[in-house]
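Note that one protein chain of the assembly has been removed; the remaining protein chains are unaltered in position.
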Amino acid sequence: MAGKAGTTPTTYSPSPTTKKTKAPLFKDDDVDWVRPDGRGFPQCRPAFFRSGAVNAASGSAYAEFGNTKVIVSVFGPRESKKAMMYSDVGRLNCNVSYTTFATPTRGQGSDHKEFTAMLHKALEGAIMMETFPKTTVDVFALVLESGGSDLPVVISCASLALADAGIMMYDLVAAVSVSCLGKNLVIDPILEEENCQDGSLMITCMPSRYEITQLTVTGDWSTPKINEGMQLCLDACAKLAKIMRSCLKAATDSQE
Amino acid sequence: MEYVSPEGLRLDGRRPMEMRQLRAEIGVVAKADGSASFEMGNTKVIAAVYGPREVQNRSQQMSDKALVRCEYSMANFSTGDRRRKPKGDRRSTEISLVIRQTMEACILTHLLPRSQIDIYVQVLQADGGTRSACINAATLALADAGIPMLDLVTSCSAGYLNSTPLLDLNYVEDSAGGPDVTVGILPKLDKVTLLQMDSKLPIDNLETVMQLAIEGCKAIANHIREVLLENTKELEYRRGV
Partner (left out) sequence: MVGLSLGEKHFIQGGIAQDLRCDGRKRLTYRPIYVETGIIPQANGSARVRMGATDVIASVKAELGRPSSLHPDKGKVSIHIDCSPTAEPSFEGRGGEELSSELSVALQLCLLGGKSGAGSGIDLRSLVVVEGKVCWDLYIDGLVVSSDGNLLDCLGAAIKAALSNTGIPRVQVTADPSSDEQPEVDISDEEFLQLDTSGIPVIVTLTKVGRHYIVDATGEEESQMSSAVSISVNRQGHICGITKRGGAGLDPSIILDMISVAKHVSEQLINKLDSEIAAAEAEEES
């Protein structure tokens, strides 16, 4: 700066021509609005899974749903910390964190405690904990880019990573969320839709056993609507699990 | 600022030698071995005692006496301005230590070797004198838990503002920056087990202020004894003795 003292300072200002105006996503009673990415209401984003994304981990997976990109690595089972008491079932240690560039505004890249607790609750019912007593399995999830429905993507990806690590599970865990916007149910919402949702419903389930491991609902729902939302999610979960399964199969085939 | 009006009344309308209203209740936490709540005016604390029980951390076990532990915590809503305080800050660690040392001195720890006694005090409302209120609540809770004690420890504070000794300071008087003497005594034995003072006070006045606090302690001891007696009578009645 000191060297430039003699010259006239050039000021910088963002050019006003690129000002973006965002149209409201939808009007209150308008049923015929289009989703920002052109999907139909009961249509999920294209899902992409790839197992074995991190070499150092005992198992890992990468998932991409539209703009939501998540990487999960699984370490262990390893010996539990000495300070922990003896237990005849295994322990599950989860962590969900965001990169600094994951969100539109530069974040802190900090841990996400709520999601960590939810991930733990969604997975613990599916893992056969009794197969690795006295040991701990670490599940570290990193959200590379947040594009909406982060938690369901993290959960599905984590179960794939666990399978990749060879941890015994009853079934793969697939998770899907539904947003309630006005009168409509919108599956697999993106960030903009999540920001103005009236309610949300997330289901994580084990499709082959037809069991729900975790369920969260917020907002105002009538019973028929919950029914509809749950059915929508369960169908989507079943389809998602098929994609996950084929990804695992492809990975083992290529190894042989 | 004037803390004592020319008529000899304090900001909350008390006389200099007057204590705030005391209220005590035993058995407020059903699952604890002993518990009590203690109120001094607007200051309200709850104490719960767990034990004597097996020592949790084996390395801390003592073969000749009991291990006494204490934790002091303040509720978020206890102070006027709402603040999120991290647990275990310096102030609460210090008060935990003071309470632990005071209670340890009066518990007959040699009668309970290889065991542990936990005292938890929770401040629901803070309006000056929380330290004293916590000690009084802990005494009641220990008595409720049936832990053998030398005597009931009681504590009270006194200050010196506008050249007048004042008993039982409230928050406004406490934050005036004047001296604040907290005394804890064993009333039956007439012994002082705790003495703390902030700020400075001429040595000639210390004795009068301390004497005032001791008088306060004795008054509290009488109240506590009454409450305990009442509680015992009720228990007796319930058991049909």
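Chains here go by letter, A and B, matching the order in which they are written, and residues are numbered from 1 within each.
Please note the rule applied: a residue touches a chain if its C-beta (ideal position, glycine included) is under 8 Å from a C-beta of that chain, and two chains touch if they have at least 3 such contacts.
For clarity, every value in this text was computed on a predicted model and none was experimentally measured.
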Residue among A:Val34, A:Ala117 or A:Ala250 touching the omitted chain: A:Ala117
Touching residue (missing chain; options B:Gln122, B:Ser157 or B:Thr182): B:Gln122
Positions on chain B contacted by the hidden chain, ascending: 28-32, 35, 42, 46-48, 50, 71, 73, 75-80, 82, 84, 87-88, 118, 120-122, 124-125
Residues belonging to chain A that touch the chain removed from view: 113-114, 117, 121, 124-126, 170, 180, 194-200, 205-206, 209-223, 226-227, 230, 234
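Basically, only the chains that are shown with their structure count from here on.
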Separation of mean Cα positions, chain B and chain A [Å, integer]: 51
